[in-house]
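Every protein chain except one is present and positioned as in the full complex.
Up next is chain A:
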Amino acid sequence: MAKRIDVSDLNIYYGDFLAVEGVNVSIEPRSITALIGPSGCGKSTFLRSINRMHEVVPGGRVEGKIVMDGQDLYGPDVDPVDVRRQIGMVFQRPNPFPTMSIYENVAAGIRLNSKKMKKSDLDDLVERSLRGANLWNEVKDRLARPGAGLSGGQQQRLCIARAIAVEPDVLLMDEPASALDPISTLAIEDLMADLKERFTIVIVTHNMQQAARVSEQTGFFNLNGVGQPGRLIEFNPTEKIFSNPDQKATEDYISGRFG
C-alpha cells in the first residue's frame, strides 16, 4: 500500500564527496512528487537514496534519516535488498531484461520474492500488471517474445509493469520519459495519473511542463557551483512553485533564466 516518506537532514556521499546536503522533505502517499533542477544538482542521487540504489556505486552512503511509515530505511538491521522490494524503480532508459520474454520480465520480481506461485496465479498477476501499465492490449498476443523487441515507449511501460507487479509501496521514476517521443511520453504521463491512486510516486524530470502537468508537489534542487553539494532549495505544491515560488532561484530556473 502507498506509504509516506519523511526525510530529515539527509546528506549523501560518494566516498568523501558530499553530493547532496541537508535534505528535509515529506512525501505524501497517493500523490506524485516531482523533483526538478539543473543537471548535476543531485536530484537523481536523492531519488536513488530513497531505495538505497545509490549504494550500488562503490562508496555511496548517507547521513541522516529516511523514514517510510515509521520504518527507518537506513536502520542498522535493515537489508537494502528488502528496501528495494518495497520501493520500486523505473529508470531513465527502458531496461527490460534482454534475455527474457515479455512475460518473464513482468514475472521477474515475483520470482525473486516468492518462489512458489501457481502458474494460473502468475498468469493473472502478469496480466493485471500489464493492464496496470496500459500495455496488455498491445502485447497480449506475444507474451513469449523478447521484451527488447518492443518500441521504446512500450519497453518503458513494460518496465513499469515489472516494477508494479511486486506491489511496492513507493514507485521511483528517474526521468522515465526523457528517452521517449511525445506520444509515448503522454502514455506514460496518463499512466502515472492512474498509478498514483495506488502508489506513492516520486519522479525526477528535466521537463518542467511535465512536472507541472503530473505532480501535486514539486521540489527544486540546485547547487552553487561545480564540486558543491546539491541542495533542496524549495519544496512546495506544484501550483505555487510554477506561479509564485518562495525562492528567487526557483523563479529564475522556472522562467528559463538559467539551467
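Everything that follows uses one rule, which is that contacts are C-beta pairs under 8 Å (C-beta built on N, C-alpha and C of every residue); 3 or more make two chains touch, one makes a residue touch a chain; residues count from 1.
The definition used in the following text is that contacts and distances are computed from a predicted model.
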Quiz item: Name the chain not shown, per its UniProt record: "Phosphoribosylformylglycinamidine synthase subunit PurQ", "Phosphate transport system permease protein", "Membrane protein" or "NADH-quinone oxidoreductase subunit I"?
Solution: "Phosphate transport system permease protein"
Quiz item: Of A:G37, A:G60, A:G88 or A:P176, which one is in contact with the hidden chain?
Solution: A:G88
Quiz item: Thinking of the whole complex, not just what is shown, which of A:K3, A:K43 or A:R162 touches the missing chain?
Solution: A:R162
Quiz item: Of the residues A:G109, A:G153 or A:P176, which one touches the chain left out of the display?
Solution: A:G109
Quiz item: When the complex is taken as a whole, what residues of chain A touch the one chain not shown?
Solution: 51, 53, 56, 81-82, 84-85, 88-89, 91, 93, 95-101, 108-109, 112-113, 145-146, 148-149, 159, 162-163, 166
